[in-house]
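Below is one structure. I have some questions about it.
With one protein chain held back, the other chains of the complex are shown just where they sit.
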């Protein structure tokens, strides 16, 4: 590769190369197979369970504006795009066509799909695989699997026997696990096995509550620790930005240090998802621990025009080979495309400045982009190499 | 409105329109009616109770530099303005003339004045109203009102009878309440009524201390919760930046989630003030909860040349219709003008970038600016519509 004479063309060359990179989306969800009302579209442009939290429309937010700006053109609209024009264009395309169009435009080679929350109106993984040029892998959600198992068992004792068996017999398509501890009890999980007696006691208490929703820190610690011991699969943790169930004060990623050190002794990767507004703290953990990786997932879409800044803040401390890509798209297919676009644009902005200021060569910039866009994820999740 | 051909003129058009917007300052204080010594001026350019905290002069700070840069010209000086020239010009203007000049230049239609800390050398609300083209409303400080009532009652039991009566009979000019829990016990307030016995016990304990200063979390929780129940008025909470009484470790806005959820059930707005350095965390709360609003108040003045950056960081997650304007000006009238100017400039910078990059039209930008500058505040505080 020849080093080109002007900064402008370096930006163009970097941009072109990063646009062609086949991304691995290491954390996303499935997508709606049914037509949506305008209100349903709005409801999925916020983490709030109550769209009134936006007071006007959820389009009056950085995520809303980024959707209009970048997904509008995907639907054939010229920016600036109004909310009304966007919703009209979106109504005129069939849900499965939108999935195909958005995933093709996203340029993703692999989707790692969290199936822990999967309402019936989302396409199943088999169909998602057909609609997309990408390979589809599964991420199993620890708390969901445990709740399903508990509903099918008679006693805490029986659960303690069945849970390790479930973990030992996961479907081979499951390439990683996910914990939503941040939504349940906060991130101050144990760094050692809770005792059998403690777990039985806590499980007994949890089973008395209906509907069953695991929130006890001893139970969650037990589930995660056994999952690491038995599967050695990468465990994703939701960090930061999310719905109001996330307790911000107990959701600081620093609370995870004991659990991270447990996983490190078993050489098991921990992947911190989204991280914002704790992305600098999460980056320090990725800096310090060989088994910690992070992404900006949901955050890059939500911050819209600020994505480059957030990416650069994260790379202040995160080693370049520890950052992963995810869209965290749920339901709305255009969020897959938006996520990929936000990631590519931010990376291009960040690396262009470094190349222009002679911090690295264009070759090195592309090597780092490839690590962040796909190579690290391929290694962490041991994905097939074709 | 015609979309203009060049970015430069878009900036000019936005800037002109935002400059003409009549702001609602939803949180400020009253202003000095007496001439100040140079040292007194310096003392009010810091949150520190000890001006030696600046080591040299409080003008050697971003707030100090912003005061020289923007309030200097208000006093007829050409920037760059020296500390000496500024203080000399300020000495030459009568206090009431400075109030009138500054409030006129601020372009504010309504001032919501926190009367919870109001030394005798500040003008009273009636006079403030005469000196200013703005309507003046009152924000009642919960802890101050409770302390005044306690001083006038004989026992905790009598207080528990009188406090709800006080709340039910607030002056009609009181449009909102304020809590300084962050200065007293931190923000980890209860999300449910403390029991009568708990409150009586805690009050008894507090009454033994002289001077009386309410700092017990059970007492503060009781005061805030009853205030919400009885008045349903918006409650402002001081968050973050402040004097050393603010305990940073217990002042994280995430601690407020239980109280916010209590207020949500009663459809009562919670307004987070200042928020810095927790503005991104506060923005997530405004994103998640329909009843949470936020401002950058004090922070926009203090960070001076960095105001645009802080505003953009806040709007990463905050819905545009949830951000309010306040100056938090106390004592020095020029801080009213500076606050309005910092807000207008930051908003113009932020929205200009979005318009230039086709995220939204100029019309939409102006609609959002109007929401942030006045419309949301008018709704939240149910201000008269004329």
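Letters are used for the chains, namely A and B, taken in the order the chains are written, and counting of residues starts over at 1 for each.
Keep this in mind: a residue touches a chain if its C-beta (ideal position, glycine included) is under 8 Å from a C-beta of that chain, and two chains touch if they have at least 3 such contacts.
Only a predicted model underlies this, so the values are computations on that prediction, with no experimental measurement involved.
Note that of B:69, B:90 or B:184, the residue touching the chain absent from this view is B:69.
Note that of A:11, A:26 or A:252, the residue touching the chain absent from this view is A:252.
Although one chain is not drawn, the whole complex shows that of B:10, B:30 or B:46 it is B:46 that touches it.
Only one of A:82, A:100 or A:364 touches the absent chain when the whole complex is considered: A:364. What subunit A contributes to its contact with the hidden chain is residues 188, 252-255, 257, 261, 280-281, 284-290, 292, 312-313, 315-322, 353-355, 357-361, 364, 368, 371, 376. Although one chain is not displayed, subunit B still touches it through residues 46-48, 50, 52-56, 58, 60-62, 65-66, 68-69, 79-80, 82, 240-241, 243-244, 247-251, 276-277, 302-306, 310.
By definition in this document, only the chains that are shown with their structure count from here on.
Inter-chain spacing, taken between the CA centroids of subunit A and subunit B, is 36 Å.
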